[in-house]
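Scroll down for the structure; my scribbles are underneath it.
Every protein chain except one is present and positioned as in the full complex.
Chains here go by letter, A, B and C, matching the order in which they are written, and residues are numbered from 1 within each.
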Amino acid sequence: MDIKRSYTRSELMVTAAAREITEDEVVFVGMRLPLLGFLLAKSLHAPGATGIYELGIIRESLAPAPILTMGDLPNLYMSHWLADTFDTMSILQAGLVDLSFIGGAQVDRYGNLNTTLTGKPLKTRLPGSGGACDLASLARRHIIIMAHEKRRFVSKVDYITSPGYGNGKGWREKVGLVRGGPSAVITTLGIFRFDQESCEMILSSVHPGVTLNDIHKETGWSIRVSNKLSETPEPTPKELDILRQLDYQGYWTGK
Amino acid sequence: MDIKRSYTRSELMVTAAAREITEDEVVFVGMRLPLLGFLLAKSLHAPGATGIYELGIIRESLAPAPILTMGDLPNLYMSHWLADTFDTMSILQAGLVDLSFIGGAQVDRYGNLNTTLTGKPLKTRLPGSGGACDLASLARRHIIIMAHEKRRFVSKVDYITSPGYGNGKGWREKVGLVRGGPSAVITTLGIFRFDQESCEMILSSVHPGVTLNDIHKETGWSIRVSNKLSETPEPTPKELDILRQLDYQGYWTGK
Amino acid sequence: MKPSKLMSMREAISGFVHDGSSVVTCANLETSIPFAAGHEIIRQGRKNLTLICPISDILFDQLIGAGCVKTVRAAWVGNVITGIGYNFRRAVEKNQVEVEDHSNFTISLALKAGAQGVTFLPSRTALGSDLFGTNKGLKTVVCPFTGLLHSAVAAIMPDVAVVHVQKSDSYGNAHAWGNMGVAREAIMSSRNVILTAEEIVSTETICKDPNRVIAPGFKVSAVVHAPWGAHPSPVPGYYNRDHKKFLDYQESSRTQEAFSIWLEKWVLSVKNLEGYIAFLGKSCQSELSIKKHSYSEPVDYGY
Partner (left out) sequence: MKPSKLMSMREAISGFVHDGSSVVTCANLETSIPFAAGHEIIRQGRKNLTLICPISDILFDQLIGAGCVKTVRAAWVGNVITGIGYNFRRAVEKNQVEVEDHSNFTISLALKAGAQGVTFLPSRTALGSDLFGTNKGLKTVVCPFTGLLHSAVAAIMPDVAVVHVQKSDSYGNAHAWGNMGVAREAIMSSRNVILTAEEIVSTETICKDPNRVIAPGFKVSAVVHAPWGAHPSPVPGYYNRDHKKFLDYQESSRTQEAFSIWLEKWVLSVKNLEGYIAFLGKSCQSELSIKKHSYSEPVDYGY
């Protein structure tokens, strides 16, 4: 349904992710779409944001050349600190990371995320947590980016790799988590936020061309809809221009 | 009583300390006499010994110029690793340190050492543990170097800064220490070792010119004497020559 | 003079990686991955290895596909640029490989504990997650001062670490720069350490900059000269990432049959690193080489 539009669904998602980043925030940057979202925000409205990468990289400037993975040498060049993974994790655990982005295979109504095992019994093997569990546990807030399909949007995930709000309000405190939780879910169909009272996911905006019915059809539970439901703003020409420089081969956002 | 001799008591002690170091050992080096002892051993019979310094220094070569403290810049120059204090302590805790030397104000029959508080009630304030408690807890063996005076050689120390064998055999295991314990005490009067059965200090050799009576007079308990009691070998001319180059102002061993 | 630890890749692997060994590698995460050492492990036909690391960018998948692996203790196994590791998935789903599920932080903590000589370390991560169900090295512990619940991570002490560095002398005194991942923990927690190095240099070169040293030389068991030994991953100061090889690997590993062809072509038939470099070809090397140099400024360690 994006055929008539001048941008791809991935471009819309990356742009939405970028807009979640505020100037001067410390962002723990993951791979693929989150990496692009961070670079886009740095290029536009949040030039003062600091990027932390789990490999042991902190940088305040943009890499001087396009990068496909966070370990590409332009991402090390003229960075502000090259250190241990443990250093970046300590910064995260100490509460110094404002925001992170994670992706997943399965999410549920409380924002719990699964990237480890699916099926009942658990039988389909996925790559695993990486740093996602740590980011979901320890960042001040985190944002989930993923494809919106019924098999992925389930009432209860098969396995909690990255804790969201568990089974609702108070759960994080009860299990011993010191802060954080998901603040948004950006999907191929819309943007979701979390109800402060119930900690349940609420549809906040639908992407242009997407209907409420599309969302209900692809969601495995009866999703609540915000009474201030809006349409996700489209990427601006400037955003698209920068994004296409960053992903100049269209590798991540070309389709 | 050293007046007739060609070396000072301190020179004898440093030489004795140096002889405890075996080729290729990893030695955690403390300040003052232990530092000299290590440097002397490195210069003579143990050129392959590795020195670890709590400041965060590992070096396999001798410093190229005389040093008075371990942080003197010649001790950093061309060293093999400059790192964190925590790195050196982790190496120690992991069991990779063969030997260390510590000094103290008060020692008892089980080799417990006090460098914190003396008196009953505790009222005289001393500088404290530094790294000594860690070395006594975690090195494979440690050697105590100190002046031999009755007020310092007491049946039971007023405060255990650096654990020896506690109250005897099995104590270290009981309190949770994973290895180690003192292997020798080098004093101004003699060299003491520890009985494997009782873990009690035993006089092993007396320094030239020192009588058994001198030692009994200056020891606050009835010290046991080895049935293989010997005289501490004097420093050789070569040892003295090197030592006087290392401590060229006679600052540590001049008197 | 201490004895040299310099040896061939064949000697290092046969001397220190045995059937059933636990091996920590890929410790820099996405950079300086010791592919050459990993491929030699495959050629020597090692079995029942336990592989340990946070994330492994296709090397674990290759070792698994070649049948060398029994257990994986890791946070993520796959192909960073494309996602899924197909050999990994196949082997786990057929119960040929067991997984101990970590996060990047818990595996770092496990190796850190091993490096520090404690049997566990506390953290605030992973609480409430199901990692506790698929990893016996995770429990909880209560802080004796605050009463706060912490996750407790059991120490890991691998039999051997395989780490790729930029420069080493013959005794294992080595310089590494760039992102360090868990390379220091890998070296300090392991009983034996194999360093593969882009360059073998004099001890003097190393000691001129002791803050650049990765770990004390006395921890190192073997030093192997391995130029291009981390290709297709990048090595700071030496070569860029060969993205195409990682992208192509997706198709080359999608089926067992495709993987067998890949394995024969890139590992078995090239015999050793020299053969691999020759097969790679000069134009590929030239393409990946550092074009825009950026040198650190000297600092003074004089007196």
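Side notes on the structure shown:
Everything below uses one rule, namely that a residue touches a chain if its C-beta (ideal position, glycine included) is under 8 Å from a C-beta of that chain, and two chains touch if they have at least 3 such contacts.
Quantities reported herein were computed from a predicted structural model and do not represent experimental measurements.
Among the chains on display, the ones the left-out chain touches in the entire complex are A, B, C.
Within the complete assembly, A:Trp81 is the residue of A:Trp81, A:Trp221 or A:Tyr251 that touches the hidden chain.
Among C:Gly114, C:Pro158 or C:Gly178, the one in contact with the hidden chain is C:Gly178.
When the missing chain is restored to the complex, the residue among C:His150, C:His164, C:His231 or C:Lys245 that touches it is C:His150.
Although one chain is not displayed, its contacts with chain C can still be listed: residues 117-124, 137, 139-141, 143-146, 148, 150, 152, 154, 166, 175, 177-178, 180, 205, 208-209, 211-212, 236-238, 240, 290-303. Although one chain is hidden here, its contacts on chain A can still be listed: residues 24, 26, 48, 50, 58, 60-61, 64-65, 72-74, 76-83, 90-91, 93-96, 138, 178. For chain B, the residues in touch with the chain missing from this view are 31, 53-57, 68-73, 76-78, 82-86, 89, 92-93, 116-117, 123-134, 137-138, 159-163, 166, 171-172, 175-178.
Here, only the chains that are shown with their structure count from here on.
If each chain is drawn as a node and touching chains are joined, the picture is a simple open line. The interface holding more C-beta pairs in contact, when A-C is weighed against B-C, is A-C.
Chain A and chain B have CA centres that are 58 Å apart. Centre-to-centre separation between chain A and chain C, using Cα means, comes to 28 Å. Chain B and chain C have CA centres that are 40 Å apart.
None of the residues of chain A touches two or more other chains.
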